[in-house]
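Here the structure is laid out as structure tokens; the discussion comes afterwards.
All protein chains but one are shown in place.
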Amino acid sequence: MTVMKMGPAAIEQFLRAEFPQAFSGDDIRIESADGRTCVLRQRYSDRMLRPGGTVSGPTLMSLADFAMYVVLLSAIGPVGLAVTTNLNINFLRKGAPGQDLRAEARLLKLGKRLAVGEVTLLSGDSDEAIAHVTATYSIPNT
Amino acid sequence: MTVMKMGPAAIEQFLRAEFPQAFSGDDIRIESADGRTCVLRQRYSDRMLRPGGTVSGPTLMSLADFAMYVVLLSAIGPVGLAVTTNLNINFLRKGAPGQDLRAEARLLKLGKRLAVGEVTLLSGDSDEAIAHVTATYSIPNT
Amino acid sequence: MTVMKMGPAAIEQFLRAEFPQAFSGDDIRIESADGRTCVLRQRYSDRMLRPGGTVSGPTLMSLADFAMYVVLLSAIGPVGLAVTTNLNINFLRKGAPGQDLRAEARLLKLGKRLAVGEVTLLSGDSDEAIAHVTATYSIPNT
Partner (left out) sequence: MTVMKMGPAAIEQFLRAEFPQAFSGDDIRIESADGRTCVLRQRYSDRMLRPGGTVSGPTLMSLADFAMYVVLLSAIGPVGLAVTTNLNINFLRKGAPGQDLRAEARLLKLGKRLAVGEVTLLSGDSDEAIAHVTATYSIPNT
């Protein structure tokens, strides 16, 4: 059974308080978070693009890593710093310029010490993934 | 749109003819394959276990790699040898001894040169994944 | 035998001309590039840090991806856009604030269609890696 410890509003409040530089909340919105999955939307900005006009790898990796953190917060609540230990990304298609990004994250395992999840990254309203990520977080002792 | 080039029966026939040593078809059954996904079931055998009684990593990696090949065949038909170029596996839970293994594969991308997919590995009838794999195949020029 | 197609100066000139936004050359210096390996140094900036004062994951992923591109250019010359298809990163230790980053890249394979390499990321003058990356690039037909 999945228990949700924090919902979107509580997570946004936590992130604004703890990480004001990183999460102004203006460009990334948490659309849902339920202790097992979350959906984020990142507003399009020219800064996302790399030369050639496609969405840059670091933009996608950042968003995926952040989505994993959000789904983890929704599952375990505002515990101390969890850190990413492994991230594997497959780049699948070019993201279209001018389109928002969406990240759909899902926990594959929530253990005492490690959480593993996958994140599908999408462009605009397309349902074809532009990248797919699996990531592992190490959860500090509490 | 997904076009299926080979269904389960055609794939099994192809594998028996081309790889008789590897695919006797007695222990692994292709339950479905539709050009985008496939489901395999591997009959339990003591040889799957590693010391300690859990399903061994190589057993899971082999089954996942094979499932990727099956879904690829279902999508592109019996073309020459596709080869795995990358495989990433996260081990999530212990597989139970005595239980069959199931592999659910899904193509994330089917390009001209590369195919990327993910495989969820399950034990018995549980719906909790025991491992999760992403893999890339290189498709030969045809 | 390794043949070097471009050295550090030629690569920097190419990058400034082709990707002026991305490579101003002020913060990242190519210390060496010989067709098989390269070494980059990225000058410390507060923008590298994430909350908590450690070097952010995206900073490390960006630098590693860029180092792979540089070693590839040194091996194959200024061909059209190579794209990253897979990147796997293990985060090992915290990078120290105030320290430059170094990236040591090495080609593991240079094929006609795919190049695979590994990148060790280091902080300051320490020889203990803070992260380790393997990445695959797809090389366009020429």
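Note that the chains take the letters A, B and C in the order they are written out, and that residue 1 is the start of every chain.
What we mean here is this: contacts are C-beta pairs under 8 Å (C-beta built on N, C-alpha and C of every residue); 3 or more make two chains touch, one makes a residue touch a chain.
Owing to the predicted nature of the structure, the values given are computational and were not obtained by experimental measurement.
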| item | value |
| --- | --- |
| Selected residue (touches chain absent from view) among B:V39, B:I89 or B:I139 | B:I89 |
| Residue of A:L81, A:A96 or A:L114 touching the missing chain in the full complex | A:L114 |
| Residues in chain B touching the chain absent from view | 18-19, 21-22, 50-52, 57-58, 61-62, 65, 81, 83-91 |
| Touch residues of chain A, complete complex, unshown partner | 85-86, 88, 113-114, 116, 136, 138 |
| Interface with the undisplayed chain - residues on chain C | 88, 90, 92-93, 108-109, 116, 118, 129, 132, 134, 136 |
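The rule is simple: only the chains that are shown with their structure count from here on.
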| item | value |
| --- | --- |
| Closest chain to global C-alpha mean, per-chain Cα centroids | A |
| Fraction-based call for chain B against chain A, same above half, different below | same |
| Interchain centroid distance [CA atoms averaged], chain A/chain C, Å | 24 |
| Geometric centre distance via CA averages, chain C-chain B, whole Å | 34 |
| Chain centre separation (chain A, chain B; CA means) in Å | 28 |
| Residue numbers of chain A (touch at least two other chains) | 88, 90 |
